[in-house]
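I'd like to ask you about the structure that follows.
Complex shown without one protein chain; remaining protein chains in place.
Order of writing sets the chain letters: A and B. Residues in each chain are counted from 1.
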Amino acid sequence: MSLLGYPFAIIFSVFSFFQIGFNLEDFKRNLANRRIVTDPLFNPKWEWAIENASQALLETIQIAILASILGCFIALPLSFYASRATNQTTITYYIYKSFLNFIRTIPDLFWAMLFTVAVGIGPFAGVLALIMFSMAIMGKLLSETIDSIDLGPLEAAKASGAKHNQAVFSSALPQILPNFTAYFLYIFELCIRASVILGLVGAGGVGRIIETQRIFLRFDRITPIIVLILIAVIAIEQFSVWLRRKIL
Amino acid sequence: MIEFKNISVTYPGGVKALNNVSLEITEGDFVIIVGMSGAGKSTLLRTINNLVKPTEGEVIVNSKNVTKASKKELKAIRSDIGMIFQTFNLVNRSSVLKNVLTGRLSQVSTLRSIFGLWPKEDKEIAFESLNKVEILEKAYVRGSNLSGGQQQRVGIARALAQKPKVMLADEPVASLDPITSRVVMKYLKQINQELGITTIVNLHFLDLAKEFGERLIGLKDGQLVYDGKVNDVSDQDFENIYGRAIKSSDLLGEED
Partner (left out) sequence: MNIPKQPFNQKILKYTITVLIVIGSIWSASGLEITPERFLTAPSKVWILISAMFPIDLSEEAFSRIVPKVGESLFIAWAGTVIGAIFSFPVSFLAANNVAINMVSRVTKQILNIIRAFPELILAFVFLPITGLGPLTGTLAVGIHSIGTLGKLSSEVIEGIDEGPLESIKSSGGSKINELLFGVVPQVMPTITSYWLYRFEINLRASAVLGVVGAGGVGAELINQLRFRDFPRAGTVLVVTILMVLIVDTISAAIRRRIIKGREIKV
């Protein structure tokens, strides 16, 4: 099968590139436009950026915090139902597993668009979208982790007459807690990045500002904002990496 | 009293683990089951609390039919049966105390157990059980930080915390050294004698069986081939059970 794979991949790639219509002439012409982007870089408007973007950046972070916490903790019980190890009832297992798979197929921005239409523009839509986003990722990662836990303690709990939920809580949950924590921090990082973008469709946060400025080609304002975002994202990431190392 | 009535167990895949085994175990008995790996010892033990469902036959424990019990009845029956395992089956990341408390789960509401709101009496019982196996001082140590022998003692404490009428031990010392093995067997014997708990132990070390056993049951290829007092057993009987001459791997060995 691998013999077939490679030529297919290559042909498909070439085909894709043609579809995209890479055109050398256009590219050269457009390259001349680069000054629109690069000129303002030398004249960044920091005060403006700091004044306007700080509030939005805070919003972005709050959206990420709320959504990742809610999404991950909702996904926790769901994951147990979506794993063969802790859910022997075939019907519910397939229902929960399919639900998690389904949620994974929709990109976060699509969720955001749908929620803005349903509950209105603003950060709430963003939170809802990222909750789905977090649930999807945590659900997949966690249910796979649960699939490979040690079933012995679970058997011991059942043998002592404990109810199913009690057995899972006392003997399965503690086994995956370190993983849950690591995944949570990872998802939190992802949410911060995603939250930046959500503003683009009106779901709150920094993206909104970037979008308005982009329309007016105010790259002198966008650039400092992007730099601020960069710093914030890297700082949060470093913090989260440090936290992960400390805990585990 | 435990009654096995014509128990047969066939696993999916066709393996016949038990073949028409009938047996009676009196209350307070200390029984040791020996046999080769695959002879059906584990399977037999697990039909007592229905962790394995017999394909044919029934098991009656203290007048209650385990095999035909409903889910609710089964939980009640199981709460009176304590079990310890070859691999200890402790929750590694939890403390010793938490592990022992899982023995009380059947007596406490789900909500309470989730939030760790154990009633005082249950905690007392847990501490007492730990004390009985002389490991009370390790109550807040993580399970994985203990040695094999200590972990098995925690396993015994967990089973004791259930205040069981029956104690099942599935190869409890198979992964322990000679000294620790004897310590564990000593505790099991002690519990049986002091508290009158019917105890059934799977072993494959013959010398241990002779040292601690009272009644011996031999299984071979899923069938009952010996049932009698340990003192009456000859080396020939052992060879019948194992179907071959005794090897050194069948003996635990001396204390160093």
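The rule is simple: a residue touches a chain if its C-beta (ideal position, glycine included) is under 8 Å from a C-beta of that chain, and two chains touch if they have at least 3 such contacts.
Everything numeric here is computed off the predicted structure, so don't read it as measured data.
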Residue touching the undisplayed chain, where the options are A:Gly139, A:Pro174 or A:Gly204: A:Gly204
Which residue of B:Glu27, B:Glu73, B:Glu121 or B:Glu137 touches the chain not shown here: B:Glu137
Contact footprint on subunit A, counting only the chain that is left out: 1, 5, 12-13, 15-17, 19-22, 26-27, 30-31, 33-34, 36-37, 58-59, 61-63, 65-66, 69-70, 101-102, 104-110, 113-115, 117-119, 123-124, 127-128, 193-194, 196-197, 200-201, 204, 210, 214, 217, 222, 226, 229-230, 233-234, 237
Contact footprint on subunit B, counting only the chain that is left out: 95, 127-128, 131, 136-137, 139-140
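We adopt the following convention: only the chains that are shown with their structure count from here on.
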Subunit A-facing residues of subunit B, complex: 49, 51, 74-83, 85, 87-94, 98, 101-103, 105-106, 110, 113-114, 155, 158-159, 162
Subunit B partner contacts - residues on subunit A that touch it in the complex: 150, 152-153, 155-163, 165-167, 169-171, 174-175, 177-178
